[in-house]
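Following: one structure in structure tokens, then a few remarks.
Now for subunit A:
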Amino acid sequence: MLQEQTYRPWEGRRAPKWARVWALARTGLSLPLASRWNLGIIGLIYMMVLGWIFILYVMASTDNPPIFVLGNNLYRDWFFNHPMFGFLVMILAATVGAAHISRDLQNNALVTFLSRSIRPIDYLAAKFLTLFLFLLSVTLGPALLLFLGQIAMGQEDLTWKSGLRDLAAILAHSIVIAVPVTSLVLAFSSLTRRPFVAGLLWSLYYLTTWALPGIREISRSGDWWKMVRLQNLTAHVGNWCYEKRPLRLALLRFDSPSEEMPCDPWISLVVLAAVSLLSLAIVRLRLRLPEERT
Partner candidate 1 sequence: MILQAEHLNHWYRHVIALNDISVSIPPGITGLLGPNGAGKTSFLRIAIGLMRPTGGTLRVLGASPWNCPAVQKRIGYAPEHDGFFEWMTGREFLRTLARLRGVRDRSAPKTAIEQVRLSDVADRAIATYSRGMRQRLKLAQAIVHRPELLVLDEPLTGTDPVVRSELIELIARFAREGTSVLVSSHVLHEVEALTSRILVLHRGRLLAHGDVHEIRALIDAHPHTVHLRADRPRELAAALVREPDVEEVRVEESHIAVRTRRPDEFYGKLPRILLEGGWRIEEISSPDDNLEAVFRYLTEK
Partner candidate 2 sequence: MAKTLAVLALASLGLRSMFTGRRAVLTAVLISLPPTCAALIGATSQGGFDWAWAMHGVSLRLVLSSYLIVLTLIHGLSLSSGEIEDGTAVYIHLGILPRWATLLIRFGSTTVLLSILTFAGLALSGLAVAVTMNAPAAALLRLAVRYSFVASVGIGCYLALFLFCGYAFRRPAAVGISATMLWEIVVTFFMPMRFAAYTLTNNLYGLALSLAMDGHPGRWFRYRRGSYEIPSYSEASLYVSLFLGFFLAAAMIAIMNRSIEGKEAR
């Protein structure tokens, strides 16, 4: 008996769009953890971050805490805005995110993905979600732990309103860091077929923009060079999210670059948004099938 061989379209129930995006994202979440070396680097970074969080928690929970860990300054300048933390986020983003799109380009997997009912924008959303969640885990996660620790053992008497505002500020600050970093890393990842080169380009960009303002640091007022450093921009916008609370004692000034930015925070926000959108536009342009490129 001969079986009917002509094409029959699928008549079953299709999964919703978000499920397809989530399926892609889930694959992306597990991929970096499949390599032992990646796992080692990621583990080391988490350990350093959690170790630092622990030190901050202990410092802020003593009977006579140092002045600089009082108030929400603890989260701002001693965690999110700390240069070392920014650097660790950079390494994590390079380790986890550099291969996201470049590996798919290398293996011609784009053809596989985009020949299904997955649009380029769905693919981009999935990749964005993957890296964004990873970065949130190292920004929001530890900050939440610290926040809960301060609720329990901190020296500041917070009202519910202030506590919730701090919580919202922590969430906002995490997003302000994670979104532009994710966009930039994906852009670099889409520029090359070699994950190693993508990671190098991102690191080079970060190190250059980190060093340049330092070379100009002798000129402090109205120095627009500070806008070049990504961490200055995220710190400026992040600090904007926090409630400014009067404290019992004056704070010692930490050499916070956000205090000396040459513009208002909303300008920094616009710059961050523009950088993110431009990066995502670059990725979208690169997500063309081979036949569309000719």
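The candidates were selected such that all candidates are chains of the complex that A comes from, given by their letters.
The working rule: contacts are C-beta pairs under 8 Å (C-beta built on N, C-alpha and C of every residue); 3 or more make two chains touch, one makes a residue touch a chain; residues count from 1.
Predicted, not measured: the structure shown is a model, and the values here were computed from it.
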Only one of these touches subunit A in the complex, so go through 1 or 2 and give me its number.
2
Subunit A contacts candidate 2 in the complex at 35, 37-38, 40-41, 44, 83-84, 87-88, 91, 194, 196-197, 199-200, 203-204, 207-208, 211-212, 214-219, 224-225
